[in-house]
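Note that this complex is displayed minus one protein chain, with the remaining chains in position.
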Amino acid sequence: MEALIKVENLKKYFEIKKSMLSKPLQVKAINGISLEIPKGVIFAVVGESGSGKSTLGRVILKLIDPTSGKVFFDGQDITSLKSKDMIKYRKQMQIVQQDPYNSLHPRKLIKDIVGEGLKIHYKLSAEEIYLRIKEILECVGLREEHMFRYPHEFSGGQRQRIAIARALVLRPKFLVLDEPTSALDVSVQARTLALLCELKENFDLTYLFITHNLAVVDYMASHVAVMYLGKIMEIGSKDDIFSRPKHPYTVSLLEAIPSVGKGKRVRMIPRGEIPSPVNLPKGCLFHTRCVQAKDICAKKDPQEVEISPGHMCRCHLYS
Amino acid sequence: METEGSNIVVSRRKLMLEDWKHTLYLWRQNKLAMIGTVIIVFFIAIAVFAPLIAPYDPVKVDLSQALLSPSFEHIFGTDQFGRDIFSRVIYGARIEVGIILLVTVISGAIGIAVGITAGYFGGVIDEILMRITDIFLAFPNLILAMALSAMLGRGVFNAIIAISLVGWTVIARLSRAEAMKIKSLPYIEAIRALGAGNLRILLLHILPMCMSPVLVQLSLRMGSIILTAAGLGFLGLGAQPPTPEWGAIVSDGRSYLVDQWWISTFPGLFIALVVLGFNLLGDGIRDIMDPRIRR
Amino acid sequence: MKRLLDVSDLRVMFHTYRGTIKALNGVRLWLNEEERLGIVGETGCGKSVSALSIMRLIDPPGEITDGEIVFEGLDLLKMSEEEMDKSVRGKKISMIFQEPVSALNPVFKVGFQIAEAIAHSNDISMDEAYKKVPESLEMVGLDWKRSMELYPHELSGGMAQRVMIAMALAVKPKLLIADEPTSALDVTIQAQILQLLDELVRMGKNAVILITHDLGIASEFCDRITVMYAGNVIEVSDSQEVFQSPLHPYSKGLINSIPIIGASKVLRGIPGSVPDLVSPPPGCRFHPRCEFCFDRCRVELPDLREVKPDHFVACHLYSDDSKEG
Amino acid sequence: SNSPAATPKDSLVIAADTQILISLDPAVCYETFAAQITEAGYSGLTSIQPVNGVLTPVPCLAEKWDILDNGTKYVFHLRKNARFSNGDPVTADDVVFSFQRLLSINKSPAWLLEEIGLTKENMQETIAKQDDNTVVLKTKPLAPNVILSILGGSWGGIVNKKVVMANEVNGDFGEAYLLDKSVGAGAGPYEIVEWKRNDHILLRANKYYWAGIPAIKQIYIKDVPEATTQFLLVQKGDADVAWRVTTEQAAQLKNSPQKGIKLVTVPSQSNEYVAMNAQWGPFKDERVLQAIKYAIDYDAIIKSVMKGFAILNQNFIPIGYFGYVEMNPYKKDLAKAKQLLKEAGYSNGFEVELLTNPTQIRTDEAIIIQSNLAEVGIKVNVTTMPASEMYAKFRQQGHQMILAGWGIDYPDPDALAKPFANYKVKQLAWRTMWYDDYAANLAEKAGQELDQARRLELYRTLQEYWIKKSPFIMLYQPLDFWVVRDNVMGFEEAATGYSITFDFTKITKK
Partner (left out) sequence: MRLETFIIKRLFLMLVVLFGVSVVVFVVARAIPADPVGAILGGNAPLDVVEDMTRRLGLDKPLFDQFVDFITGAARGDLGVSIKSNRPVIKDIAEFFPATLELAIVAALISVLLGVPLGIFSAVHRNKLIDHFCRVFSILGVSMPVFWTGLLLLILFYYHLGWLPGSGRVDIFTVVPPRVTGLLLMDSLLAGDFGAFKDALLHIILPAVVLGYSSTASIARIMRSSMLDVLRQDFIRTARAKGIGRKLVIYRHALRNALIPVVTIIGLTFGGLLEGAVLTETIFGWPGLGRYIVNSLLLLDYPAIMGGTLFVAVVYSLVNLVVDIVYAALDPRMRV
């Protein structure tokens, strides 16, 4: 399979200042990530809060510039492109964000929100724009009359549909879905996920699906990367990750999910808290919480090990 | 298509109506804002219809009528030149409206331009613009206004330009904070992902969002603007005679305060009333705009 | 087992510009001592409002218009504010909220905030209360020496929620109300917190009302589950039972929406969306989204009735007359 | 209101706006009000006193003088008992030092000595000591009244050389020391003890004053910038004198007298004038100037702005001066004004800017002038600006029309003829671009004329010419007025001659 997106040793460090009084700190949001996303798949990235999932998505879309590393889109290195040259690629890759309440401009009509991309990229007549918006809204299950409303008149699920419509109106090839359903109720989430699956087929899309919900990954994805503190701990096909999880972190993530209707059970839950990305642990990033940690884990950063073709794991247990 | 077109209009109108209904409701809940609005509407009406309301020429000197106390002919009395105070106050409203418009436009424009540019771009641009703002903030305002109005030449409007050139700092800080907040919101990022350039984002998406807090701030500042103008008048730098600027009338009448109290008192009350109106309205708008209340 | 709490016919309204939001529409809840009740439902269905009503923390424009909240035999709605403060809030009932970091006062140290709760519940001085703080912090697995001196912003989400739990349980309440205590946390931390809560509640013999939108959590943690929809309780049952044989069409739809690892089922979701509570649909509030809807549903609000032992449901499908008809 | 709290009997409390004060050093001080205080602290060779209603230079520290060499040499004999406030006798050395100091410092008042021929360059020869008690001045040939009057101004105050030089810093001739006090340095009736800027000035009676210790032992001049506040303070008895109440307040007091306070008025030694730029557009035509003179309602200005506290005097020499002739030809006469304008080709009027500074009186006058001229079709735009700016513009001949006042420097017609008529001295006439050689020469000649009768005649001719031709409109001669408490006696006598002189020694308290 041909890779639509290729990421090489990508790093993104943020400088943050908590307050006027504090000294700037370096947040290693993503810290050396390489992956390939084949055309036409749903590639899921899971991990806990702060692990750098969104940052990865944003760097891939070049919404922020990486500290180092490269991103290839369709074979073209886009990291070094000027914003003028980038315009061309903008049409081909889009994003749907997590928070449906803040992802739509509150003072604009839906038609302006969805039509914005068309206005930027094409010189179209008002009528043509109107028709295109109408068409795309119908694709995501909204009606023409919704065009003349403001975002606050919609429920969370509908807002998410509007966001999807905004992303799709330019007919992109690649979509970053940054936790598109985590703010929604399960009943709405189910329908949104179904819509996304349908659209993928209709529009011939490739998804980078960011989520913290493993159950959703299982439902949607074909490829999964498990991130922890800016690094990929385990990457592989869905089956590799769900049926043959190798990394203790992957295992504990799977364990931690409460399961419906099975009652209480004893589980392997990682101890302690997630370390701050400002102050990363030495050695293996996970060793502070790992129940299977050995001496070496605290000293040496494990290398990536290929367990089976396409299934990699970063853990001393397998090296 | 045609029926659809009309549908669109209908739904659009309905929607605006909804929004207005909400605002109206909040406004009706807020009694003080209502009082403020009434005062301001009243004030603007006076300014607009001044020639119809004022019974006399505001600048016509008639010494035979000097210093009459309030009566049916001159309900606010007359001043030392026999000018009808009521007419002067009524015509003065026009000057005040002019002052307000000018300041709003000038200090609003400069403030927003500086503020959102600094807030949106951040970094060095922010640093430079904010230092400039700091300079103007640290500058004693009245003194800068005095100096500028001396530089620009006399007259209320020059004084007002001077005041606005001083007064934009607050607006700049406010819109900078607002722009910084907004630029990090997901919807701006989404627009950037669509390929919009900085200018487009700044003007079409960030600017409209900064407007309402800025308007609130401006309406709250109106009062202090009228007062600063009046203060310049007290120091002899404001309106040129015989302009019926309220502050100038109050300050001219001050030596009559003990015996011919009406000369200062009525325009003084009008200043207080209008400033009060703007403050109440500004406070009210702020409450109404408050997203936490609005939701 | 003794009945601890009995809420009946609770009605709460919010007066807003759009009209009156009928947030709770005759809610019925009950709870025995040491029992754990889960309340689940979609967003906006009135879970938090129910919890806050029990604490009498509904602020204007909200108003409790009707109902009874009988706690240990006393109707809380008839008590004065002072009595509530003196004998109920922070004494017999305590609460944990969703966003732990923002639920703590940013300008006071953790130790102070816990001590304050202890002082009030035991009617002792702050100095004495301070002495008991380490004990509470240790109970939730925190290093008390360090954490006492911290400000809330210096805590991570998990730590903050531990502090909240320490604070809520330090007063040894009869009833602990936890409103989405783990929704803001990561999965692994969420599991830790639930485990901790489970242990502590078992030790302290507290009754718990756990509010969540995650049915998995409810089913693992609770003895009994109440499903709410648009201000009504629509199903109450043992937690296993609800998942294995839900009765109400809404409960069914909800359960069918949950993705489960390994179970390769098609997620169905529920069509339509939650009604606007200003003008809720007449009759059963779920009827516009219900595939089994019939005439009666459109006009008559169904009662919560026991259709199986300990399994209550509010749906005309299960009413006696409908069986006949 | 309740009963006033009286101030002590031997003290005088004056509420005044002292903001305008710059220095109390006789070599620097030049402002009206400051000059009065400086005079109290320093006596000169002569002083100005009203004699039979005319302000005249009379002996002061010099008990007599001889005028020699056709009025170019003056020999002054100093009073034996004249002493400074520290007891030092006043000697010829002090006098020579004082004048040379004035010229060396060369601040605002220095030009007055130059006027009479004493300059920085020639001061070693022209100012000389004959013996310890005699001083000789070599002057320009000028009327003796001019010279003696100039010497009687505040700048003529004699300082104590010893004290001043002991307090000199960086060769400043003690300027910093004398800035705000006269301790030990002056021979006036009072010693300036301290001046706390924007707060108060304290004067204490000079124990060694040659004419005897004054009745009032202490004078507090309290800084009260706002006229209304000044008035209230006197009404309440917290101050004895309000130095600058507004005309409205004075009028109010005149019309309805109040218990405990009274109004004191004296003719002011100043003029209120309008100057039209003779080289500006319509003003180049004399008929336009005339027309404007006929359009103004002088009575209205005196009555409604000055509330009657002014004397109609359309010439530049004030009442009571040598050379004064009553000559008030102009009265509001619209027909005549319009006629003149028509002749000049301005029957439709024109637009003109009137500059003035924003005091209440000036703006009020400006409004009346504006409304008067509007009646003949001239549109006046009034522009007010601080005096500093206004004078700058005037000095640069940048005005079209200006409304201002002229305070007289010394009580001689020369002090007015020169600025108002002689453009060569680069004064008012020059500023308003009235380059009239006839008037200039006449003014110069009159100043030098020693014969009184001929001098009188010259001034009469000049005034007749001036009143017709000049681009000046003399609005009135103001009255100065004070509000004082009833128990303050002799204030009017003390104030006569203000602002050329003010004699605190004449004040007593009941």
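As written, the chains take the letters A, B, C and D, and residue 1 is the first residue of each chain.
Here is the rule we use: a residue touches a chain if its C-beta (ideal position, glycine included) is under 8 Å from a C-beta of that chain, and two chains touch if they have at least 3 such contacts.
Computed from a prediction, not measured in an experiment: that's the story for all the values here.
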Of D:K379, D:R395, D:R454 or D:K468, the residue in touch with the unshown chain: D:R395
Which residue of C:G90, C:G216, C:G253 or C:G283 touches the chain not shown here: C:G90
Candidate in contact with the missing chain, chosen from B:L148, B:M180 or B:L204: B:L148
On chain D, residues whose C-beta touches the chain left out of the figure: 1-2, 7-8, 13, 15, 19, 22-23, 28, 30-31, 106-108, 110-111, 175-176, 179, 196-200, 220, 222-226, 228-229, 232-233, 235-236, 238, 385-389, 391-395, 404-407, 409, 419, 425-427, 430
Touch residues of chain B, complete complex, unshown partner: 29-32, 131-132, 134-144, 146-148, 150-151, 223-224, 227, 230-231, 234-235, 247, 250-251, 254, 257-258, 264, 268, 271-273, 275-276, 279-280, 283, 286, 292
Contact set of chain C toward the excluded chain (per top definition): 52, 55, 57, 81-82, 84-86, 88-91, 94-95, 97, 99, 102-108, 116-117, 120-121, 151, 153, 164, 167, 171
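What we mean here is this: only the chains that are shown with their structure count from here on.
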Innermost chain, where centres are averages of C-alpha coordinates: B
Selected interface, B-C versus A-B, where C-beta contact pairs are more numerous: A-B
Centre-to-centre distance between chain C and chain B (centres being mean Cα positions), rounded to whole Å: 49
Distance between chain centroids, defined by C-alpha means - chain C, chain D (Å): 90
Residues of chain C whose C-beta touches two or more other chains: none
Residues of chain A that touch chain C when the two form their complex: 48-49, 155-158, 185-191, 193-194, 212-216, 218-219, 242, 252-265, 267, 269-271, 273-274, 276, 289
Of chain C, residues touching chain B in the complex: 17-18
Touching residues (chain side chain A, partner chain B) in the complex: 58, 61, 63, 83, 86-87, 90-91, 93-95, 97-99, 102-107, 116-117, 120-121, 144-145, 147-150, 153, 163, 166-167, 170
